[in-house]
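Take this structure first; my questions come after.
Removed from the display is one protein chain of the complex; every other protein chain stays in position.
Let's turn to chain A:
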Amino acid sequence: MTQQDTTRASVFAAHPGRGEEKSRFQIDYAAFGPLLALAILIGLGAILNPTFISIDNLENVLARSAFIGIIAIGATFVITSGGIDLSVGSMAAFSAATMIVVMNAAAPLASSGYAAIAAGVAAGFLVTVLAGLVNGAAITLGRIEPFIVTLGMMGILRSLVTWFADGGALTLDFAVRELYRPVYFGGVLGLSWPVIAFLAMALLGDFVLRRTVFGRHIAAIGSSEDVARYSAIKVSRIKLLAYVVQGVCVAIAVFLYVPRLGSATPSTGLLWELEAIAAVIIGGTLLKGGRGRIWGTVVGVLILSLISNLLNLTSIVSPYLNGAMQGAVVIIAVLLQRPSQR
């Protein structure tokens, strides 16, 4: 896409998707590609091991994907605005560490375990929103490249977790954990809470990105910051908000993550940022900004989780080659959506 095209796409942002379609009957490869890759993957998996498509297995994979998924929904906003956030993995670890420390400290003082959980969750949200604000402010007010700001934040938060945990593990108080456990393992109508939260966040994210003024401004800024500025869009404020949205998404993911294993270690959330970014790009969001697809991101996350699940369920490939398989599928999935970007 040339610069001109990109700019035009933002003008058409009022009718998302339509600006890119050349005719009504042409297949939109960008939307279709990731779905096709997902379908192939599921088909292949079902042939290799029938367990793969069992409800229990899919439920496991969905629940596991929920953390990266919710974080990736936030990343879709940041990337659509033309930015990038490399600090989400460390932010998740830091938020988890904060939640656990506060819950453990509050448990003996609070009247009920639920109060301790509420205090911990509030603290966890507070730190991620703050981290998002600092990222956003350094990028907009400080005029530093997002890559550098968030790379710095990644290092700072990761070290803080290691320092908090003294290099070991922070473990949630046993009684609190038993109360909190159903948030990951419970659910309604056969769906676990993480899956429900993932779905709800996707619906909400899609609505905000496509149907609200905020979402359209994000895409417009990602297409061309200058044009957006001339159009009287408050560029700095919107960009800053995108990083705060990312922070909130991380906090929601961590809220679901902590009850799973009840611990945070220096390796918690390691490389989640790359998984989230990969999922966003597989889903058809442009890395340079201007076009975001929340549902594409959801499909991207599922593709990534299903690959590692499938590799665990089979013994065809040497486990040394897991990374190579994942890398290959990522590239193929993105290749499948190339025609529309020509």
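Things to note:
As a working rule, contacts are C-beta pairs under 8 Å (C-beta built on N, C-alpha and C of every residue); 3 or more make two chains touch, one makes a residue touch a chain; residues count from 1.
Everything below uses one rule, namely that contacts and distances are computed from a predicted model.
The listed options are "ABC transporter substrate-binding protein", "Ligase-associated DNA damage response DEXH box helicase", "Carbon-monoxide dehydrogenase medium subunit" or "Histidine kinase", and the UniProt record of the chain not shown names that protein "ABC transporter substrate-binding protein". Although one chain is not drawn, the whole complex shows that of A:Thr171, A:Ser236 or A:Gln326 it is A:Thr171 that touches it.
Residues of chain A that touch the chain left out of the display are 49, 51, 54, 56-57, 60, 64, 162, 165-169, 171, 185, 260-261, 263, 265-268, 270, 308-309, 311-313, 315, 319-320, 322.
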